[in-house]
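Heads up, one of the protein chains got dropped from this complex, but the rest are sitting where they should.
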Amino acid sequence: MIKLGIIGFGRIGRVHAESIMNYVKDAEVKAVADPYINEEGEKAALELGIKNVYQDHKKIIDDPEIDAVLVCSSTDTHSQMSIEAAEAGKDVFCEKPIDKNLAKIEEVLDVVEKAGVKFQVGFNRRFDHNFQAVKENVESGKIGDVHLINITSRDPEAPPIEYVKGSGGMFLDMTIHDFDMVRFLSGSEVEEVYAAGEVLVNPEIGEAGDIDTAVITLKLANGAIAVINNSREAVYGYDQRAEVFGSKGAVEVSNDKPSTAVLSTKDGVEAEKPLYFFLERYMESFAEEMKQFVNAVVNDTEVPVDGRDGIKPILIAKAAQKSLEENRPVKLSEIK
Amino acid sequence: MIKLGIIGFGRIGRVHAESIMNYVKDAEVKAVADPYINEEGEKAALELGIKNVYQDHKKIIDDPEIDAVLVCSSTDTHSQMSIEAAEAGKDVFCEKPIDKNLAKIEEVLDVVEKAGVKFQVGFNRRFDHNFQAVKENVESGKIGDVHLINITSRDPEAPPIEYVKGSGGMFLDMTIHDFDMVRFLSGSEVEEVYAAGEVLVNPEIGEAGDIDTAVITLKLANGAIAVINNSREAVYGYDQRAEVFGSKGAVEVSNDKPSTAVLSTKDGVEAEKPLYFFLERYMESFAEEMKQFVNAVVNDTEVPVDGRDGIKPILIAKAAQKSLEENRPVKLSEIK
Amino acid sequence: MIKLGIIGFGRIGRVHAESIMNYVKDAEVKAVADPYINEEGEKAALELGIKNVYQDHKKIIDDPEIDAVLVCSSTDTHSQMSIEAAEAGKDVFCEKPIDKNLAKIEEVLDVVEKAGVKFQVGFNRRFDHNFQAVKENVESGKIGDVHLINITSRDPEAPPIEYVKGSGGMFLDMTIHDFDMVRFLSGSEVEEVYAAGEVLVNPEIGEAGDIDTAVITLKLANGAIAVINNSREAVYGYDQRAEVFGSKGAVEVSNDKPSTAVLSTKDGVEAEKPLYFFLERYMESFAEEMKQFVNAVVNDTEVPVDGRDGIKPILIAKAAQKSLEENRPVKLSEIK
Partner (left out) sequence: MIKLGIIGFGRIGRVHAESIMNYVKDAEVKAVADPYINEEGEKAALELGIKNVYQDHKKIIDDPEIDAVLVCSSTDTHSQMSIEAAEAGKDVFCEKPIDKNLAKIEEVLDVVEKAGVKFQVGFNRRFDHNFQAVKENVESGKIGDVHLINITSRDPEAPPIEYVKGSGGMFLDMTIHDFDMVRFLSGSEVEEVYAAGEVLVNPEIGEAGDIDTAVITLKLANGAIAVINNSREAVYGYDQRAEVFGSKGAVEVSNDKPSTAVLSTKDGVEAEKPLYFFLERYMESFAEEMKQFVNAVVNDTEVPVDGRDGIKPILIAKAAQKSLEENRPVKLSEIK
């Protein structure tokens, strides 16, 4: 039974705490730390059976009983928290992105390597039942050599404009999951990116210097071509689909829905909309992610999403951003 | 926070214990009792945080701290355990069927009434997301007056022949859920039953005096006709579908699947099979069932499935059995 | 190139004429005869390239150039026209039902046999792409031994009450196609029928002595159980589905739709309704039916739907009617 500490007890920190306390056999959360913790946060921790609630994350870093740390704090502190935890000899699970600054990420990875600790990055969609099924069909050889990947990834609602301003841009904030998915599903690396982007959902997003609609084409090392289409606002719900097409066939996954109900009336034949909220849609994937992290720590095996998996999508996002700005395909080798 | 005791800690007892400890806010399991409890069962209880594990159910009945009891013991003890718990003033959740004997059920319901305790029966499928969606579409009036109900209910695998022998027959053991579903979805009562049954899956089932394949037609008080088709063995998985058809339209639900993946190759276009195991298929419904029971106890409101809901499907099952034996439609008023 | 004559040039007569002139290579329609033919009917014939339009069907019977006759006249003349055509040595295609009177049907079949002519009955659904696909999966052994057949057959709109009065009852008029389908899909014979029927769509139908909603259970010689659910009015369109379930699996077909379009908005995910009109839904099956009749005539091979196929569904319909009236299962051997 290992003991975990969670730094940052906002939405995602609580999701992980809940997963661990309810579903992960070999681990428990000993403490959470959040400088902005309030009464409601403390109560949430207690209800989950977490006995220690701190404001100061150092209390977690310094606790010799704590084996591993989940970094769930605000994005700009991910790298610092990861470094502190790793230097204290603790295994680290770090939410994505590690950092927006590539040099900073490299520093984290160096520290992690020197410390000899585990370092897993929070690309939870890899653990989703649908994307897992695609991956299995690709890896089993059922679709042969990969030729095309087509990902549809649309949020149900654009985020508040203040969030957009601090997000680092749609590619780093939202498409980063899709960039990871291209790597995950193809088993190959992205070499060149071309991004077409527009402001079609909300002009304020454009005024903030960002886009809300995009098509991104990626050329992969294995010759395959991947394409992602994004929107910040699909009014019918969270639209998360993928298809991999190859020499022997294709595999695709569609959206999860609240029920299989189909209503037929004189007005039409109606099915349910996709699950709207990402926590609902990816609930199980978060639990599976934790299970596999804990498993890697307990059994001293490889983590399923490592530091290199953490840095690559950020490189692709930066290439996409450069492509958008310069309206030309950009090679990944141009970045940094 | 109410305290629960679970009598019978086999498969279904553990499912409920897990649901309560993980998902139900206002309740905890204080104790479990099972005369056949073994080391593995004790460990399972401990891991869930249940501190008291007994062999003798009396320790639960006599514990004044315990507010409510879940009767999850073997079928032939359901009525006795329910009576003891009710007489001790505890609210009762009783797994289905209450008893195979109608007089015995009446006795339970009498004791419950006199004791003034809650009594909920374990028809978990009512809490399933799919059947809930059907019910909502019926109740909202979207399909108008109900004319036809068509239920497909097939197990993935026939049970062991020893189980069949003690099961009370397919109607009481398996179709009982579908009889309940007809009442739930129609909002009406069954008045007459005609059952056609065959032994097509396994001749040993026939030798044991039972059937494994059936079509049961039910005439309802509101004029609608319901029909259920059953098989003990659908080799492709647990097949659980329903359709309600009415004056303004129809609503139907199909099976839940492990993923939405569709594989297209030169051999065909292949989707996943239905979830195979009933615990996997109905997992969420068991948790929801517990939430609503606890909610009724805590807030002193009506239970969602009461004693009358417990006895009616048994009457229908007995009418179906009589219909099968006499090869004629049997009115429910003929039973008992 | 064989020459055909069509007796009765109403809706179905024209459908067959169109099929033959447009799709059937080895045949042409030389003449049509209809006592009620009007200018519009004559024009329709001419446009199809049919040169002879008569009022008197004798002109077709007596024409030595005409090889085969399609009997598409009103139901009460089917047997008489078939007899005249057969006695004139012509092969006969007769719309269903041959007659409502069993003795009359026997007479037709006797005449046909003596004359040594072909006699095909118009159960067009056997030639439908969906039901053909079910049949192929059953015959190939992919679903193993047949255990259950579940047919949903609902009209989009109840017929005018005057039509109902002369229809011979819903079983003979509408369900007869489904009875044929049970025989076709199962490859077995019906032995016993139980019918539950109600008047739920339109009380006038009840006043006319008929029903509009029914569930019919059929026990087959091979041990399988079939069940049909009927409604005279499915407001969402013509609902024509079937499932065959067996020891190795199940095959089912759903409705054809005008397009595959799916519209997702904040109000829901909407697909098209089933094709509404039977001619649209079964258009291709009518052409295929004609092709196979002509093929049997030209090559002197067995017709795909023979006299026995014509009489059996009528027997089943009569058993269903008796079952409804007497509220008990009725054996086919009881009929006549």
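The first chain written gets the first letter, and so on, giving A, B and C; residue counts start at 1 in each chain.
Here is the rule we go by: a residue touches a chain if its C-beta (ideal position, glycine included) is under 8 Å from a C-beta of that chain, and two chains touch if they have at least 3 such contacts.
Note that the coordinates shown come from a computational prediction; the quantities given were computed from them, not determined experimentally.
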Contacts of the hidden chain among displayed chains: A, B, C
Residue of C:7, C:253, C:315 or C:332 touching the missing chain in the full complex: C:253
Residue touching the undisplayed chain, where the options are A:200, A:271 or A:298: A:200
Per the touch definition above, residue among A:32, A:174 or A:214 touching the missing chain: A:214
Hidden partner chain, touching residue among B:202, B:265, B:295 or B:327: B:265
Chain not shown: contacting residue from A:57, A:126, A:154 or A:257: A:154
Missing-partner contacts on subunit B, residue numbers: 234-237, 264-266, 268-274
Touch list for subunit A against the chain that is not drawn: 145, 147-148, 150, 152, 154, 194, 196, 198, 200-201, 213-215, 217, 219, 223-225, 227, 229, 231, 233-236, 239, 245, 247-250, 327-329
Subunit C residues that touch the omitted chain in the full complex: 22-23, 25, 47, 49, 129-130, 132-134, 137, 142-143, 248-256, 258-266, 272
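Going forward, only the chains that are shown with their structure count from here on.
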Intercentroid distance (Cα basis), subunit C paired with subunit B, Å: 42
Intercentroid distance (Cα basis), subunit B paired with subunit A, Å: 39
Multi-partner residues of subunit A (at least 2 other chains): 264-266, 272
